[in-house]
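Only one protein chain is missing; all other protein chains are in place.
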Amino acid sequence: MNPSNYLILAALLFTIGAVGVLLRRNAIVVFMCVELMLNAANLTLVTFSRINGTLDGQIMAFFVMVVAAAEVVIGLAIILTIFRTRRSASVDDVNLLKY
Amino acid sequence: MAVHPTATCQTSTFLVATCLTAASSMSISPLTTSSVTTSPMTRYAMPHEVGHEVGYAAASGVFSATWLLLVLPLAGALILLLGGRRTDRWGHLLGTAASAASFVVGLVLFFELRGRGAEDRQVAQHLFSWIPVNGFQVDAGLLFDQLSAVFVLLITGVGTLIHVYSIGYMAHDPGRRRFFAYMNLFLASMLLLVLGDNFLVLYAGWELVGLSSFLLIKFWEYKPAAATAANKAFYMNRVGDVGLALAIMLMFATVGSTNYDSVLGAAAADIIGYGTLTAIALLLLLGACGKSGQFPLQAWLPDAMEGPTPISALIHAATMVTAGVYLIARASPIFTETQAARTVVVIIGAVTIVIGCVIGCAYDDIKKVLAYSTVSQIGYMFLAVGLGPAGYALGIAHLLAHGFFKAGLFLGSGSVIHAMDDEQDMRKYGGLWRLMPVTWVTFGLGYLAIIGLPPLSGFFTKDKIIEAAFDKGGTSGYLLGLTALLGAGITAFYMTRLFLLTFHGERRWSSSGERAKHPHESPTVMTGPMALLAVGSVFAGGLFIVGGTLQDWLAPVLGESHEEGAHTLSPAVVTALTLLVAAGGFAGAYLRYQVRPVEAVARPDSEVGLVTVAARHDLYANTFNETVFMRPGQYLTRFLVWLDTVGVDGLVRGTAAGIGGLSGRLRRTQTGFVRSYALSMLGGAVLVVVAALLVRTG
Amino acid sequence: MSAQILAQAAGEITRTSTGEAATFWVLAPVAVLAALGMVLARNAVHGALLLVTNFFCLAVFYLLQDAPFLGFVQIVVYTGAIMVLFLFVLMLVGVDSSDSLVETLRGQRVAAIVLGVGFAGLLVFPIGGVINNGTTAAGLTAANDGGNIQAIARLLFTDYVLAFEIVSALLIIAAVGAMILGHRERVDGKVTQREMLRRRFAEGGRVTPIPGPAVYARPEGTRLPAGLPGGGTDPGAGQGAREGCGDIEGNGDGDNGAGAHARGNPRPVGAGKGTDR
């Protein structure tokens, strides 16, 4: 097996995540889909790290995890605030701003 | 990344030229800017330096006060606008004073200029570096030369008279101060337009003129018609403005500068390719058509008569609408070089003459008739400047003379409208000459001037244009000459009609009853300016034309006119023909509207359609007039109005509505759903990735 | 075979070991299915658990690809901390609020799937093309020589030291942000125990705590009223007990005795509840 197969797997996961963002209404699930996309990017980074023979890719994957952790905190806090206001976590319900 | 431009593409000669011009405080723009050596500018970089570079004289002495011309009215406008109600009591006086002061400055400068040798008569004043983007310099500078001088005098002179007149005309209007502020603003903008020393400054003035015109047309905004008219004027002017803007861009792209001397020098030196030159000229023409109400952008001008009458006189007769002629005259080296563009100019001029005349015959509204008369007279100017070097000065001469008599006519009509309690229908006038003698005389002189009665000014200027048209030679010369002749005839007809309907015949109004009118002469503050303008209408033409005074004066700017060329028809024949045709028009109108009674109400459309019935009753000369001019005129009018509303207006409105509709529909894509947004993003991502992969393989 | 060994000796890998291939082909479908499952799961908690599965698979892949540090960080930080945070919020929002999967936006589902397939195609085919060109992997044997963690640490504190320093800002922002959205400043100050006591005395009435039911009573049983030390029954407690001690479950929030007492003696109800909360 060629190590590049990991890249194809990552591309699939990334796309699944992106489509999930488009399809799911629950804000938390949407956010989980974004996390999936980030992880797909991480897998790509790690694989390229191996292909290139440098550890920079792994370092960057590590930074992505740190950033994701911070992002999750903020994101979930925002989603919770909305939930407390509207008793709903559906992204379709926040629809006052339009046109 | 960047290489210093002077290092790559400018030779020492160019540097010398730069030094010379810099010494005369006019900086030519360094040509090119970027490290991309294949930029279109470099192609013209070399020849540019050898173009005819006549550096303008630097402003010194009295001329260092050129900027005062602009600043005086601008200061007036600012004080009046910012001062608010506090300035209500004396605002009109300040406005008039600002305008008069500007006129005085203009006079002083003019005489100073006359006092100089012919070669020193182009004085430039550098104000400040306006846009010094890396390699591109636009210096805001003023240029006071022979051409701007006459315009300055026309603008400030006529402008001041109209200011004085407005003191009386607007006496009872609560917004008089604002009105004077706008008028001052207009003067400043117009002066900026004619005084700028490069096309960008001209453009700035151009847009400001459009803005102030918009404000003034809209002055009585509570009238829906005024609001609509202002919008219409604004839209149609924008169409022209786009042309001007594109022309300037194109100039910059090819020459690397927008200064008059660089661009026109390059044009005169055959540096710019013929196609580009023609494109520039046509785009300039589009701009000129918009501003001057020429075919096919003429429809806004009559509507703009909804503004107060002084405005009609100032903007829509004497000054603003002539900006197009100024533009073409200013860019004359470009037009001289491109036969194709000049052909378009003369065609537009000729078509507009006919359109203006024919429609002028059909309206009953006194101001609309005058408006279409303006359209047609500007057509003459276009025709003249389209004839090339032979005609530039003639066009300007007609423009100046027209400035006098048309302003006088408008002011006179304002006086009449004022006297008749804002009634504008000529059919409801009649026999006013006894009641308003001063108006009658001044208006009459203007009327005689426009129909070309010798030795009034219109005679000289129009006659020369017709002559020049014939002199163009060939079939086209005959066609143009005959069109111009025809125009002269119709002009005589409809202007006589207007004059007779207004001042002579029986009184078609009553001095008693519910709609009683008590016409009276206007106060001196109004009649005074009218009288002065009448004097101008009488003498201006002769002053300009006899002995070629104006032509000689303007020759350094516009080039020598070829007076000695062979004539197609001898001048005497042309003059005789013109007089004959005009007399015919006069006679037709006299017979129809003086000898026969005039209905106080225009006949309804249902009756107008019965051509045979009308023909049986009118077997005399007026029948001829009616069938040859009026009926086709009315049909043509209707057709043109239809064309106007459906075609041109439709186009303008259609575009606006189209964009509006597109906007309304596109707006719906902003659904407010995060998921839709994400969808559009993913769609965009797919597109970008596809594009990236395509350019990789491609 | 020998070529492969040679290549590996030179630090280049064109083919992975059989073990890795096997693991990949087993876990890759699991990862994809778990991801799909997360997108399709009706219940968000199931989705979160499927995502955890997916992350575990990824962690294994990291381990396979000479990234042991990341593999464990993936498990500890991602699945252990981040996903637990997700689950926590899901619980807070309510687990039984399973989504309806009926699409309400017209065309959204079709468009999303079409675009998704297109996007995947745009990524997969070019990548596949590169693979067929015969990519070689340099491998991390050399880079990981002194130990993966040590090598990462070295890079982190040399080439990436600035990123490492500034990323701390993100953590502060996250903390501040969570506080802004979650923390509610007490407007009228906290009520101290001393103040509560003072209030109780100022209001008068019963000062001591109410004895629970069956306190000091001879037979044991929650239904009996509280007795007094000297014999007899407490009037306050007794009344409550007599009337309604039967419905213990009726008073959901905690202390039976207080509830029982409260029912018999209406006035302290507000005070009692207020101080309890």
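For this structure, a couple of remarks:
Letters A, B and C mark the chains as written, and numbering starts fresh at 1 in each.
The rule is short, and it goes like this: a residue touches a chain if its C-beta (ideal position, glycine included) is under 8 Å from a C-beta of that chain, and two chains touch if they have at least 3 such contacts.
Everything that follows uses one rule, which is that contacts and distances are computed from a predicted model.
Between the names "Dihydroorotate dehydrogenase", "Simple sugar transport system permease protein", "NADH-quinone oxidoreductase subunit N" or "ABC transporter ATP-binding protein", the one given in UniProt for the chain missing from this structure view is "NADH-quinone oxidoreductase subunit N". Taking every chain of the complex into account, the chain not shown here touches A, B, C. Where chain C meets the omitted chain, the residues involved are 11-12, 123, 126-127, 129-130, 133, 135-136, 138, 142-143, 145-146, 150-151, 153-154, 157-163, 166-167, 169-170, 172-174, 176-177, 179-185, 187. Residues 7, 14, 17-18, 21, 27, 30-31, 34, 37-38, 40-42, 44-45, 47-48, 51-54, 56-57, 59-60, 63-64, 67, 70-71, 74-75, 78-79, 81-82, 84-85, 91, 94-98 of chain A touch the missing chain (whole complex, contact as defined above). Residue positions on chain B in contact with the hidden chain: 1-2, 32-36, 38-41, 84, 128-136, 200, 203-204, 207, 218, 221, 227, 238, 242, 245-246, 249, 252-253, 656, 659-660, 662-664, 666-667, 669-670, 672, 674, 676-678, 680-681, 683-685, 687-689, 691-693, 695-696, in rising order.
Throughout what follows, only the chains that are shown with their structure count from here on.
Chain centres here are Cα means. That of chain B falls 76 Å from that of chain C.
Centre to centre, using the average C-alpha position, chain A and chain C are separated by 17 Å. A separation of 63 Å divides the Cα centre of chain A from that of chain B. For chain C, the set of residues that touch two or more other chains comprises 105, 108, 111-112, 115-116, 119, 123. Multi-chain contact residues of chain B (touching two or more other chains) are listed as 671, 673, 675, 679, 682, 685.
Touching chain B in their complex are the following residues of chain C: 105, 108, 111-112, 115-116, 118-119, 122-123, 126.
The touching residues of chain A, counted against chain B in their complex, run 18-19, 21-23, 25, 30, 91-92, 94-99. Interface residues of chain C, counted against chain A in their complex, comprise 11, 13-16, 20-21, 24-25, 28, 31-32, 35-36, 38-39, 44, 47-48, 51, 54-55, 58, 61-62, 65-67, 69-70, 73-74, 77-78, 81-82, 85-86, 89-90, 92-93, 97, 99-100, 103-105, 108-109, 111-113, 115-116, 119-120, 123-124, 127-128, 130-131, 135-140, 142-144, 148, 151-152, 155-156, 159-160, 163, 167, 170-171, 173-175, 177-178, 181-182.
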